[in-house]
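The next block holds one structure in the form of structure tokens; read it before the comments.
A single protein chain has been omitted; all remaining protein chains appear in their positions.
We call the chains A and B, going by the order they appear; numbering starts again at 1 in every chain.
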Amino acid sequence: MSTSSLSRRHFLMGTALAGSAAFLGLPRMARAEALDKLTVGFIYVGPKDDYGYNQAHAEGAAALKSIPGVTVVEEENVPETIDVQKTMESMINFDGATLLFPTSFGYFDPHILEMAAKYPDVRFEHAGGMWQADKHPTNVGSYFGYIGMGQYLNGVVAGHMTKTKKIGFVAAKPIPQVLLNVNSFLLGARSVDPTITCQVIFTGEWSLAVKEAEATNALCDAGCDVITCHVDSPKVVIETAAGRGAYVCGYHANQSSLAPDKYLTGAEWNWSKVYTDMITATMAGEPIPNFVRGGLAEGFIKMSPLGPAVTPEAKADFEAKQAEILKGGFAVIKGPLKDNKGNVIAAEGEAFVETDVKLESMDYLVEGVLGSTS
Amino acid sequence: MDNDIGLWAIPIAILGGAIRVSTPFLFVSLGEVLTERSGRINLGLEGTLVFGAMSGYAVACLTGSAWAGVAVAALAGAVFGLVHGLICSLPKVNDIAIGIAMMLLGMGLAFYFGKPFIQPVAPDLPSIPFGGWSGLPQLEAALNVNVLFLIGAALSVFFWWMLRSTRIGLILRVVGDSTDAARAMGLRPAIIRTLATGAGGAMAGVGGAYLSLYYPGSWNEGISSGQGLMAVALVIFARWNPIACFFAALLFGGAGALGPALQSVGVSSGYYLFYAAPYVLTLGVMIAISSPSRAMTGAPGELSLTK
Partner (left out) sequence: MADVTAMVQAGARAGAGEGWRAALARKSEAVVLPVGALLAGLAIFGFFLMTQGKSPAEFYGLVYKAGFGSWFSWQNTLSRAAPLLFAALCVALPARLGLVVIGGEGAIVLGGVAAGALGVVLSGASSWVGLPLMALAAALVGGLWIGTVGALRHYRGVNETIASLLMSYIAIALMNHIVEGPLRDPASLNKPSTAPLPDALRVGNIPGAELHWGLPVGILCCILSWALIDRTTWGFAARIAGGNVRAAQVQGLPVGRLILGFTALGGAFAGLAGFFETSAVLGSANASLAAGYGFTGILIAFLARHNPLAIIPVACLLAGFEASSGLIQRRMDLPDATVLVLQGFVFVAILLSDALYGRFKIFTPERWRT
């Protein structure tokens, strides 16, 4: 894995995987022996070829299959009920899995926490969770990426490409991860033109094809001409928006093949790198830190290649801002900033950099986003 | 370029939503009208719809022709309908339970065989732009009407006429109203019901193909959110009248567009409650038109659901 000077600054992040386990006062784990065999279990909440969230994780898992000694077992469409607890136990009991990746947010509390208490020798790595040293077992870890940065860059391109000065966002539920993406998308666009507004429509479900299509149409009717989304499977939104003549920005995975002419860029997960690093570390007997985060610089997320419609000015601005983000310490949420109800989010000079954990409990939409959080 | 149409967005969205979303409801409910008029209920149309969506998409992918997909979806739907019909022809078999089991089987087979077709992109069904005169992009989009919708509208008039004025319609109605009377007329109710169930299945298959080949226009396991089940409800709502089915489907589709449209004009709190509007509306109308003292007018006498 890369241990460039870039990533080393982010003490919480990727570099820690390579072995620098002493940080933030977390309990230093005993160095385990190197392993020659490892069974890893992946659990997905939806189908693993959904062009979205689950596919991104499944592609990460697929990258592990070529590592010698590693066996990957997978299960898809596992609901966030007792089902997932039993699936974890079944992978432990029948397949001998000692490292599990239950990838949906809702698996964390109570399901992973209960299984972690019952199986202290198994390690549970959870995407998106907020592992806290004082509350959670040490055999649980949580990892996530600063994908909001990707939505910010989506927004930068969108800001250049929009003619109506109105961009749209199809969102599943008003939860922190989604709100950060909506806000970042708008603030990216506003970095180009501060008069741009972003209309958000919540569908209320993670995967509901017809409602996503209707929401996309409503956005187009409202005059939005660049559209992105945060739902589990963006395929419907991308195809519908492009069909209505709007530009689209992708999410979760690369959807450019669905709308080659209209696809501007997209914020993609790069789990194959993250998982490969984690498994390589585990095989070498290195511990995985309990709280892992990373962004563009650490290779946790990546941007889809810019589409043919992107203008040279947009491209130049995108590349400049991407370079800025790659330097680290970038703040999308910075003062002066109000939410769309008029409350001050950040005073002049105040900034929440991408690594700030406060961003992970976001409960507001910033000024310029049309929509409400409940 | 000023595309801001303010609150006009709501009626236009409802119109557009009604046309876009209603087609699967329309096809499934028209098919179910034929089935129920013959005195049988097929609650498994949700499974048929999903299987139709999958098989239609798969065939469209493989052949490059969306219409070939529709044809195969109709065929697959007919097979499901015929199987349901044949099983229900046996004595003592509960048609509601068989419907639920067939729903499970249809969805299971669709998901099983549909895995390789989630990724590929299939050709879309064509649509006819009726809104070019308006110069308003929103209205143009709303009036971009799919051919299947037009076929469905025509079929609802045709079925209405057929049930009223043709020999086939008469046979269906007699069989549906009284098995004994039908036998006395020398008809064979079991065969007629089975054929009517097959026809209903074919219609449901086409409704599924609309979902995967036009709107939303892709195949995945969440493509149907209960359209097949709701369409069966709409038949009762429409009192077994094909033309009423057309309006019921439009109403239901339009009500479904209300939630996103309201959010787009700024009414954004409580969207779950707006999303429930179609269900509340349907329930309200059902309560209003039902009566405790007499059987529902228009209800086929042999229908297990209303006995």
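Note that a contact is a pair of C-beta atoms (placed from the backbone, for glycine too) under 8 Å apart; a residue touches a chain by one contact, two chains touch by 3 or more.
Note that the structure is a prediction, hence the values are computed from the model and not measured.
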Of B:Ser65, B:Asn94 or B:Thr166, the one touching the omitted chain in the full complex: B:Asn94
Absent chain, residues of chain B that touch it: 87, 90-94, 96-98, 100-102, 104-112, 115, 221, 226, 229-230, 232-233, 236-237, 269-270, 272-273, 275-276, 279-280, 282-283, 286-287, 290-294, 296, 305-306
Touching residues on chain A - with respect to the absent chain: 47, 73-83, 86-87, 89-91, 93-95, 105-106, 108-110, 128, 130, 173-177, 204, 360-361, 363, 374
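Everything below uses one rule, namely that only the chains that are shown with their structure count from here on.
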Separation of mean Cα positions, chain B and chain A [Å, integer]: 37
Touch list for chain A against partner chain B, complex: 46-47, 49-51, 77, 163-164, 199-204, 207-215, 217-223, 233, 235-236, 239-240, 243-244, 257-258, 370-372, 374
Residue ranges of chain B in contact with chain A within the complex: 1, 3-5, 9, 12-13, 16-17, 20-21, 115, 118-119, 121, 137-138, 141-142, 211, 215-218, 220-223, 225, 227, 256-257, 259-261, 263-266, 268-272, 275
